[in-house]
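The other protein chains are all here in position, but one chain of the complex has been omitted.
Moving on to chain A:
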Amino acid sequence: MNPLIFTTILMTVLLGTMIVMMSSHWLMIWIGFEMNLLAIIPILMKKYNPRTMEASTKYFLTQATASMLLMMAIIINLMHSGQWTITKVFNPTASIIMTSALAMKLGLTPFHFWVPEVTQGISLTSGLILLTWQKLAPMSILYQISPSINLNILLTMAVLSILVGGWGGLNQTQLRKIMAYSSIAHMGWMTAVLVYNPTLTMLNMLIYIMMTLTMFMLFIHSSSTTTLSLSHTWNKTPLTTTLILITLLSMGGLPPLSGFMPKWMIIQELTKNNSIILPTLMAIMALLNLYFYMRLTYSTSLTMFPSTNNMKMKWQFETKRITLLPPLIVMSSLLLPLTPMLSILD
């Protein structure tokens, strides 16, 4: 793509999300979502093959439907309250429709079906933008309307998302689909605590973005999109096998690593609000996630995956230099001791 056009379109994606996050008028938020959607379509279609076109079409259809639902909820809210500001949603029907629309944009169950298919059909860098940046705008709106969200619907969607994200990722060998199911599960964790303490949602979002960025950049660095291809990184850059191990275990939420921090805080917040069965279920279902992360680490870092001898030399172009990778790796694994600093968020 022409670099000037590509820069313009990428900046429009950023502008769209910024407009969503900083507007106080519902119409501007809707315009921001549409601008975001429109501008990310050519980014998803960077390579012109039918696979990417199909993935972009699926993404466009689901997100456009979600925007339509959002507009309907906005208009119902306008009818019942007579004003366009985002303080709270005044009508339960509008709140439910808006929650469903934002859940469709995020990829929460039962609207999760597009996430693996779209993520699989596009390149790794586009998938990175899709799974991290595109989650910011809907989550910011959910944060802003969190006092008026129907608890039952949101918690049902959250718990089902964690289940589907864990269960659905079990049979996958394609790395992009694994990341997609991981995204569904993490979105479930984030929305579960939204009504109780929205700050933790933002914390989880931050740490999830860091970990997903790290994982995708490690995949981009070793140009691998399947488990088999990832298992040959010991040959190309032995150091990244250890880094993949650490980052994957952090994503699974294991204690001395930063991925444990949001899960710990969320479970603590839920139990403070007298719900005990829910966080127990969530923690148990997170084990499903941990299982397929560990399977990846097993095949990548802990064992030499069986392959024929002539596959052991991995063909590569010159090594991509990703400058952001070391600080990201450090942040996505070593942040846990900083947990007491969360008290400044009050």
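Definition applied: a contact is a pair of C-beta atoms (placed from the backbone, for glycine too) under 8 Å apart; a residue touches a chain by one contact, two chains touch by 3 or more; residues count from 1.
What we mean here is this: contacts and distances are computed from a predicted model.
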| item | value |
| --- | --- |
| Complex member absent from the view - protein name from UniProt, among "Creatine kinase U-type, mitochondrial", "SEC24 homolog A, COPII coat complex component", "NADH-ubiquinone oxidoreductase chain 6" or "Alpha/beta-Hydrolases superfamily protein" | "NADH-ubiquinone oxidoreductase chain 6" |
| Sole contact to the chain not displayed, among A:Ile9, A:Ile86 or A:Leu254 | A:Ile9 |
| Per the touch definition above, residue among A:Met21, A:Ile41, A:Ile129 or A:Leu160 touching the missing chain | A:Ile41 |
| Residue numbers in chain A that touch the chain omitted from display | 1, 5, 8-9, 12, 15, 19, 27-28, 31-32, 34-35, 38-39, 41-42, 45, 48, 56, 76, 79-80, 93 |
